[in-house]
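For this view, one protein chain was removed and the others were kept in their places.
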Amino acid sequence: MNDNFEISKKTKIATLESAIADNINSGSVIFLGGFGHAIPFYSSHEIIRQNIKDLTICRSGADILFDQMIASGIVSKVIFGYIGNPGVGLSHSFRKAVKNHKILLEEWTNYSLILRLHAGRMGLPFIPSKILQIGDMPDNIKYMKTIKCPYTDINMSAIPALVPDVAVIHAQQADEFGNIQMWGVDGDTIEGALASNKIIVSVERIVDNSEIKKFPDRTVIPAHRVSAVVELPWGAYPSYVTDFYSRDDKHYIEYDKISRDPDLLNGYIDKWIRNIESIEEYKKLIGMKKLKELQNGICGLKSNDE
Amino acid sequence: MNDNFEISKKTKIATLESAIADNINSGSVIFLGGFGHAIPFYSSHEIIRQNIKDLTICRSGADILFDQMIASGIVSKVIFGYIGNPGVGLSHSFRKAVKNHKILLEEWTNYSLILRLHAGRMGLPFIPSKILQIGDMPDNIKYMKTIKCPYTDINMSAIPALVPDVAVIHAQQADEFGNIQMWGVDGDTIEGALASNKIIVSVERIVDNSEIKKFPDRTVIPAHRVSAVVELPWGAYPSYVTDFYSRDDKHYIEYDKISRDPDLLNGYIDKWIRNIESIEEYKKLIGMKKLKELQNGICGLKSNDE
Amino acid sequence: MMNDCKILSQNARIAVLAARDLQDEKSCFVGIGIPSDAACLAKLSHAPNLSLIYESGVIGTLPHSPAMSTGSPSIAHNSDMITDSFTVFGELQAGRIDIGLLSAAQVDTFGNLNSTVIGPYENPKIRMVGSGGAHDIACLVPELIILMPHDSRRFVNDVDFITSPGANKEFNETRLKNKLGSGPVSLITDRARFYMSKDGWKLDAPLAGYSYDEATEDLPWDVGKGINNSITISDDLFNAIRYLPYLESKN
Partner (left out) sequence: MMNDCKILSQNARIAVLAARDLQDEKSCFVGIGIPSDAACLAKLSHAPNLSLIYESGVIGTLPHSPAMSTGSPSIAHNSDMITDSFTVFGELQAGRIDIGLLSAAQVDTFGNLNSTVIGPYENPKIRMVGSGGAHDIACLVPELIILMPHDSRRFVNDVDFITSPGANKEFNETRLKNKLGSGPVSLITDRARFYMSKDGWKLDAPLAGYSYDEATEDLPWDVGKGINNSITISDDLFNAIRYLPYLESKN
């Protein structure tokens, strides 16, 4: 055996700055993870801080992270199934950007967007589906083609593959080599990550490889597919991370009011995004009292070290 | 709330006899679970004991359970990617049945069989793939059609869906309502179960619903999809169950010699299958010493109650 | 003694009326809000084996606090299974989920729903959230139940954009030919239940305590005279509301 076997294994641990700067360029197509759960707020904020422009961002169901990125002026196109503030209302920055023709839309449904990623993940140029044949959605997706099933002769939609340049996701834990473990609600996060050419992951904690091997079923992305891992506890705030902290519903509700008003929103983006230099500052801004509350309101799934 | 809320919830727990008799008929197309791991030996043996004939059995990679069912004369057709004794050699009963034209073959590859189940699971009549375009396999699968991708114009195989009548699988645990939890190697087991119209599951242990809720990520089939659950500890012997017992490699090696000889094989089937009336007898036959050895040689993944 | 539904919040009235349509042992694809509340009430009363399936991939849960997203902690908490969205939509496309529940900003007489834009698509007055999974559910589920607060602005002759297709003749032909789900079967408001006919929504009956006029107030459709006098809510169902306290206090 190579005497340096263990030490010669490559680490994927990176600073957030370099993880973003090295993998995301102006014009990149970016999949952002998190379906209600484990939304990569803090790492996506770094894209705003680095002011990388002309981005296309995509996912099935998108929440206020999309709103923030649109408001920051770095997004030229969205590929989506839903953009809103779940349980609260509209995405006001999205609404305004559409009204003012400031953004290109490629509008799908949640399932069709997931199927686009699924085809990408499987290396297929398209996947058939029964959806998008009636109603106004099919008229809207102008380039979608139909095919005839060669066995049943029925018409189907040929949902084209989507292969994002980079996926940015958040998860519970990873080892230094980049084996990523996530549990709780996934939605289309893994689908989108596996569809993408590069994968950047922020995690609540870095653990030893031996911890990963205790529950290999929980590993959702293998090390060799991961470009960079960044330890960012609280990186999914104001969304939540199962077994770590709960969702700050109030933050989402207040964001509705803030995002209706350009001045308030500018202030919010400065305060919560542009002026933040570290995850420690982000935590300070959330405040010790709230951090405690959210930790105590965790979702209740058992962690593997409890 | 209905006063009988808890007690009025329907149990899926059944005897093995009725689970098989009520759900499998002569002529049924049956998916048998287990990819190396958690192969449903004992519950499939019950199909042999009940002498339900004219069956079609299917899965991607099949091992000596297929050999036993073919040898028992109840199988008229196999839909498969591989039938053998992994790491040992051929499936001799399969080899002889083919030589004597006693069995219909529908021969795929492991991936194409998985894609057939995947299409079935997704409610699609077919799914495209790049495989099965060159070599002799495509000539052999006579009814498979090709399609042109409407975007790239490349030719692809249109892999037709497979929707088995019944899936028979083995897993670690379930609650009485039929929520099934499995971990460790799955292969195409979940794919095949979800593709099937009915699902019969044997498990190492029945647990309380509260145990299921501790690790909802480990639930692989939801209760409403399950027709019957049978508690059958050691039901996967001589294959293995992660966190319960290891694989009896010697049994597989000896089976190679036995299955070459019709008399030895008949004796084996009588002894290990036809004359066995309960899982307790099966365990007795394995023997206390071997049971202990196999329990100590477990695969080492952590169970959720440790 | 008849249960007085008029004491309930608007959302609670929709939820109890819809819950009646959810039979035991069925599986049900539910979104956040009233659809989820209705399914919970059914499960807590006459349908203990109803399987609740959320598009986030959560199955077999009974949230006791309101959730803002199908991926929220209170949905994931205490669930029987967490799988991915791909899997639950696949079950839907395979016809293996029996019932879907949807709401929207606008509905027309054939159950076409709009959650995309008010005004023209290319130049909207209000850009809304888009389909999410609504289009997919409306296309694929065997039995679709539509839930709407009684608000005359929501009931229209033609929705501005058909996000989730209904039961127009032309759509029904495609549904049959291409093996889609069969589309909307009932419309539940906080005042009445309607069923789908080949000519669009017809009144089943008002919720007990509401008159015919209240049930059909400002509806732009000819919904007929109703086939039943009124719909009463069973004690079991009515009493189940107290297990969802947030439902009572809403509105």
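Note that the chains are named A, B and C in the order they appear, and that numbering of residues resets to 1 at the start of each chain.
Simple rule for what comes next: a residue touches a chain if its C-beta (ideal position, glycine included) is under 8 Å from a C-beta of that chain, and two chains touch if they have at least 3 such contacts.
Note that the structure is a prediction, hence the values are computed from the model and not measured.
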Exercise. In the intact complex, which of the presented chains make contact with the chain not displayed?
Worked result: A, B
For this session: Consider the whole complex, including the chain that is not shown, and state which of B:T15, B:N51, B:Q133 or B:Q295 touches that chain.
Result: B:Q133
Problem set entry | Of B:E46, B:D175, B:E191 or B:D217, the one touching the omitted chain in the full complex | B:E191
Problem set entry | Residue, one of B:N25, B:N155, B:S278 or B:Q295, that touches the chain absent here | B:N155
For this session: Touching the absent chain in the whole complex: find that residue among A:H224, A:K271 or A:K284.
Result: A:H224
Exercise. Among B:N23, B:Q173, B:S246 or B:S259, which residue is in contact with the omitted chain in the full complex?
Worked result: B:S246
Seminar exercise, completed: The missing chain sits against subunit A at residues 1-2, 5-6, 8-10, 120-124, 175, 177, 179, 194, 209, 212-213, 216-217, 219-220, 222-225
For this session: Considering the whole complex rather than only what is displayed, give the residues of subunit B touching the chain that is not shown.
Result: 35-37, 60-61, 63, 80-84, 86-88, 90-91, 94-95, 98-99, 107-112, 114, 118, 129-137, 140, 152, 154-156, 183-188, 190-191, 240, 242, 246-247, 249, 252, 297-301
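Just so it is clear, only the chains that are shown with their structure count from here on.
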Seminar exercise, completed: The pair of chains with the most residue-pair contacts is A-C
Problem set entry | Greatest separation from subunit C - chain, by CA centre | B
Problem set entry | Gap in Å, rounded to a whole number, between the CA centres of subunit B and subunit A | 36
Problem set entry | Separation of mean Cα positions, subunit C and subunit B [Å, integer] | 39
Exercise. Considering subunit B alone, which of its residues make contact with at least two other chains?
Worked result: 123-124, 216-217
Exercise. Which parts of subunit C, given as residue numbers and ranges, touch two or more other chains?
Worked result: 58, 76, 78, 82-83, 92-93, 140
